[in-house]
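Here the complex is missing a single protein chain, while all its other protein chains stay put.
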Amino acid sequence: MKLAYTLRLADDALIIGHRLSEWCGHGPILEQDIALTNTALDHLGRARSLYQYAAQQFNELPEAEKQTAFTSVAIQNLVNAGAAVSEDDMAFLRDGWDFRNTLLVEQPNIDWAYTVARAFYFDTYNYFFCSALKNSADTTLAAIAEKSLKEATYHLRWSSEWVVRLGDGTDESHERMQKAINELWSYTGEMFVASDAEKAMADQGIGVDVSKLKSLWMQRVQETLADATLAMPQAGWMQQGGKDGRHSENLGYILTELQFMQRAYPGMEW
Amino acid sequence: MTVHSFQEHFDNLIDREITIEPKDWMPDDYRKTLIRQISQHAHSEIIGMLPEGNWITRAPSLRRKSVLLAKVQDEAGHGLYLYSAAETLGVTRDDLYDQLHSGKAKYSSIFNYPTLTWADMGAIGWLVDGAAIMNQVPLCRTSYGPYARAMVRVCKEESFHQRQGFEIMLTLSKGTEVQRKMAQDAFNRWWWPSLMMFGPPDAESPHTEQSVRWRIKRMTNDELRQKFIDVTVEQAKILGLTVPDKNLKWNEERGSYDSGAINWEEFWNVVKGNGPCNKQRLETRKKAWDEGKWVRDAAMANAEKRKQRKEKAAQAA
Partner (left out) sequence: MNNKNEWPLWEVFIRSKAGLDHKHAGSLHAADEKMAIENARDVYTRRQEGVSIWVVESKHIHASDPDESGSLYDPANDKIYRHPTFYNLPEEVKYM
């Protein structure tokens, strides 16, 4: 369960980092291109720490469990060969249904407003999440959370300020921002519905009870949207499935690029 | 002072290798040449983000991905430092972008070649950044202060770029057959364009003499090119790669390598816009800039609103 939990966190970090990295070279102005890439690098760094920890846990599993943990033939081949798996194997060789990230982080960039809205929803969650995970009974996760909290604090500052700038900027930016906030809203509920792994880990004091983060998140989002002269979206139907491996079509395309090299040229050093 | 004495004073500073600063008097030609050279350099950094940016989402390991992302980001930073240096000469970044987007301004032609495999990330770091460093290090002591200071920062940050490229090539050359093939293929495609990076032969280079005097340039195109060939051929040996030049031969007398003729027709065509990727590169940049306009405008509008609210609050108090 802890392995599943670690991967759940790692996948969120990798996928949102991947999305943000797509902006590199295409930002609206050099300064912000650089800023967004810093954030992408933070997420990627967190993903690496978590995948390293996940690989370590995987390598300590009993042999029989290693065989069935993931459907990936590439990983099963490694196990059969008696090889240890690495952070890269976790990221590049697992199949889509073994990814446990939320649907929110895999949504496409579309424009600056969507990118800011997605970042804002995630950063707000991640800020409260890291604040709580820092007290984890698991020292590795606690240490990762402590480092990540500093980054998440800055990310939230960046995305909140942009929500306000765009919301309270020009008529066009207001409209675009409101649209992005509304459209991505249905992907926010999933963050606060605990998966089995999240429940089990929260019970053991290792993970965070995500259902408890919801009111903190709501309050912060409400305040920022008010500052931005934007309307809070109405409660409504929430999309779910990412935490159980049922993803949007987006993930397939992300993995096609992300995993291309490792899948096309298996077992090589780069 | 008369114009004549201004000129004399300026020449005197140049001869004594004293740095020229933004508010100092300078000849119009000097200002124009600098704006052209610095902005070309800045544009090259920004366009140069694109061929490598291609591979960020496809990098083969998480470590390589972080390194590549940080490297492409550095290029954005270098572009920024250089645009800032150009701005001290009385142009705005927006003006310079207009020149780039309209096709009036040039940038390094090398970035009009495509990146087809992962090995291209290695070849670019090793060869293109290698050639760039050779061009750039002398500019850390160039006569114009803001340019020299920007270059000091650029060169300091650049030093990891070539190393990471060489490391990629080394890993490939020690890898499987397909990896070695990838490395050689990239080397074949990037070798000649890298040599062209030093610019046309001295005999045909119109700006060289004046630029050397102004220390905007410190070595001639051919001198730098020869230096690059001599260093790089030795590095290729370490990688076990074959230099794609049948006429390459060590010349004992000169203590340098003799090399085959460069296809200058190709060079001039790429400069004129006929390279494999000229159109895509420029369109990508224009698209990013045009689609970013509403974002930039929004930020200004918001800053303006907040300033006014603050003033109002101050008045009320």
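By written order: A and B. Residues from 1 in each chain.
Convention: a contact is a pair of C-beta atoms (placed from the backbone, for glycine too) under 8 Å apart; a residue touches a chain by one contact, two chains touch by 3 or more.
These numbers were taken from a predicted model, which means no experiment stands behind them.
The chain that is not displayed touches the following shown chains in the complete assembly: A, B. Screening A:95, A:161, A:209 or A:257 for touch with the missing chain picks out A:161. Checked against the full complex, the one of B:95, B:167 or B:185 touching the unshown chain is B:95. Of B:106, B:153 or B:218, it is B:153 that touches the chain left out of the display. For the options A:29, A:200 or A:238, the residue in contact with the chain missing from this view is A:29.
Mapped onto subunit B, the footprint of the missing chain covers residues 1, 21, 23-25, 73-74, 77, 80-81, 84, 87, 92-95, 149-150, 153, 157, 296-297, 299-300, 302-303, 306-307. Listed for subunit A, the residues touching the missing chain in the whole complex are 29-32, 34-35, 38, 157-158, 161, 165.
By definition in this document, only the chains that are shown with their structure count from here on.
Of all residues in subunit B, those touching subunit A in their complex are 46, 49-50, 53, 56-66, 69-70, 72-73, 76-77, 79-80, 83, 118, 168, 171-172, 174-176, 178-179, 284, 287-289, 291-299, 301-302, 305. On the subunit A side of its complex with subunit B, the touching residues are 18, 21-22, 24-34, 37-38, 40-41, 44-45, 47-48, 51, 87-88, 91-92, 111-112, 164-166, 168-170, 172-173, 176, 254, 257-258, 260-262, 265, 268-270.
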